[in-house]
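This is the structure I have questions about; it appears just below.
Note that this complex is displayed minus one protein chain, with the remaining chains in position.
Lettered A and B in written order, each chain numbered from 1.
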Amino acid sequence: MQIFGIPIFPDQASTFARDVDVLYFFILAVCALFATGVAITVIYFGIRYHKTHDGEIGARIEGSLPLELLWSVIPTIIAMVMFGWGATVFYHLRRPPDEAMHIYAVGKQWMWKFQHLEGQREINELHIPAGQPIKVTISSEDVLHSLYFPAFRTKMDAIPGRYTELWFEAQRPGSYHIFCAEYCGTNHSGMIGTVTVLEPAQYQAWLQGGGLEGTLAQRGAKLFNDLACSTCHVDTGQGRGPSLKGIIGTTVDLQSGDTVTVDEAYLRESILNSQAKVVKGFQPLMPTFQGLISEENLVALIEHVKSMSPNASATAAPPTPAPAGGKK
Amino acid sequence: MSNAVVHADIHGQAHAAHHPALRHHFDTMGQQKEAAVIGMWVFLLTEILFFGGLFAAYMVYRVWYFDAFAEASRSLEIFWGALNTAVLIGSSLTMAMAVRGAQTNKRTATINWLILTMLLGCVFLGVKVIEYAEKIEHHHVPGFNYQWAPAHEAAPAAEGVAAEGHRKLSLTPEQLQLMTQIYFSLYFTMTGLHALHMIVGIGLMSVITWMTWKGKFDREYYTPVEMSGLYWHFVDIVWIFLFPLLYLVERHT
Partner (left out) sequence: MLDKLKIPERHYLNNGHSLASWLLTKDHKRIAIMYLISISVMFFLGGLFAIGIRLELATPQGDFVTADTYNKFFTMHGVIMVFFFLIPSIPAVLGNFLIPPMIGAKDLAFPRINLISLYIYWIGGVFTLYAMIAGGVDTGWTFYTPYSATGSNTNVVPTAVGVFIAGFSSILTGLNFIVTIHRMRAPGMTWFRLPLFVWAHYATSLVQVLGTPVVAITIVMLGVERALGFGIFDPARGGDPVLFQHLFWFYSHPAVYIMILPALGVQSELVSTFSRKTIFGYSFVAFSSLAIAVFGFIVWAHHMFVAGISTYAAMVFSFLSFSVAIPSAVKVFNWTATLYKGAISFETPMLYAYGFLGLFAIGGLTGLFLATLGLDVHVHDTYFVVAHFHYIMVGGAIMGYMGGLHFWWPKMTGRMYSEFFSRVSAIMVFVGFNVTFFPQFVVGYLGMPRRYHSYPDEFQVLNVMSSAGATVLGLGYALPVLYFLWSLRYGAVAGPNPWRASGLEWQMQSPPLTENFVETPIVDTEPYEYEHVVSREKHLV
């Protein structure tokens, strides 16, 4: 919801988002009532009982037991209502239905890896069908993270060495934020993504891997960001991985002491088996994408990296045929 | 609080004859002593909460990793632990005697009992050095090439048959390595913290001994001796808890 284009209330995208919001408005109403009640009273008293002359003192009123009981008991009752209502909503939030579809999520500095049971893997993106309860089993590879879907109104910490879970059922198609909500180091605020809710039929199609658009290099550019390559392979060279600008055709020194000339084969190998030929001066931190990336996407990525070296030409043909128009 | 400030002269009346140890913000020695006693008990309460956090962590892991904790505990030598327990209880006795000596203004006796207390404290620390050395030798110090291999091996039990009295462990070596490491992390932190308190206690005793020798105490004023005694007893009591918790896990067989 927006006012003058400024968002002031999040989308309600899950079946229990509305329950959470109703509870929220109830508490908001109670609090507004008390806050304005107190504010009006103290302002009124401040005016009505303003000192009129020097030396004036107030009436000697020590207290009133009935009043004390009244304003202890009534807030207690209201608090109990809030507790009970909140506990009920919470119970619902924490009990995935039996028919929930299972997805695995792993938090890792600084990305979210999702795995569908059908085999699809995603990084910082999650595609799910609408109208289907989804149970996400969460873990962490390193430090604490927290998987948060504001539009669904649910979150759960990712704890290393343990599994935790959350569930939701998205109501209608749309794209919503995924955030990491437990501080986890340098790129905590970069550990974000998008959950895309699709119509069930579209979701099936997505599972099949169809519906991709744009040139190979453009797709590669998008993948370069989606797969978080850009977080480490920074152009300035100050990142955790070497800059990829203009590297095609250059010779690089490796950790092992050997050298290698950067071509499509080296790029492919580094993506699928990143520990094999690590550039000297860099830590072997790059995840391997074997099994995480389809052939088409691999080629698209390679084309994108090649496009960062506009004047170089590859010295070796890639193992799979390159589509026309992709090479420069 | 508007009130008539009556010119009470409590301080003036007592001024002529007050004990040299009476601090000027107190009215009487009685008040000063009461303040010291409450203060020391509150301080000991903070120490209970301080050790309490460690004990809480220990209890949590002991419940979760009981079998590994039992194994690790069995690698400690009961002899040294029991000896240290006796030493500390004895030192509490000598400490109580020292307080009694101060109370009855027997300077030499007090000093002797205090020195004895400190000696027993040093014996305790010496035994701990022996124990720690043994642990270091066996690589049972986490973070320093920690390697779990029990120092005392029972004869390997036949498959499915437990050694007499021991439940057969169903933990893998990797699990044992991790879980016993938690035990030893807590062991060293708990006994180390306790030993630190012992060292402070011994230092405190030496100051009290010097003060006694200098004649600072008499029948009306021996509060520092008594308060240090309280502290010493507390350190003793912590050990009374540490000993069974750390040394006596599943030893009943």
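The working rule: a residue touches a chain if its C-beta (ideal position, glycine included) is under 8 Å from a C-beta of that chain, and two chains touch if they have at least 3 such contacts.
Model, not experiment: these values are computed from the prediction.
Visitor: In the intact complex, which of the presented chains make contact with the chain not displayed?
Guide: Listed by label, the shown chains it touches are A, B.
Visitor: Have a look at B:21, B:57, B:123 or B:248 and name the one touching the chain we're not showing.
Guide: Once the missing chain is taken into account, the touching residue is B:57.
Visitor: With the full complex in mind, choose from A:31, A:205 or A:285 the residue touching the hidden chain.
Guide: Considering all chains, including the one not shown, the answer is A:31.
Visitor: Contacts of chain A with the missing chain: which residues?
Guide: Considering the whole complex, chain A reaches the absent chain at 6-10, 19-20, 23-24, 27-28, 30-31, 34-35, 38-39, 41-42, 45-46, 49-52, 54-64, 67-68, 71-72, 75-76, 79-80, 82-83, 85-94, 109, 142-144, 146, 148, 150-151, 153-157, 159-162, 164, 177, 179-190, 192.
Visitor: Take the complete complex as the reference. Which residues in chain B touch the chain that isn't displayed?
Guide: 1-11, 23-25, 27, 31, 34-35, 38-39, 42-43, 45-47, 49-54, 56-57, 60-61, 65, 142-144, 178-179, 181-182, 185-186, 188-189, 193
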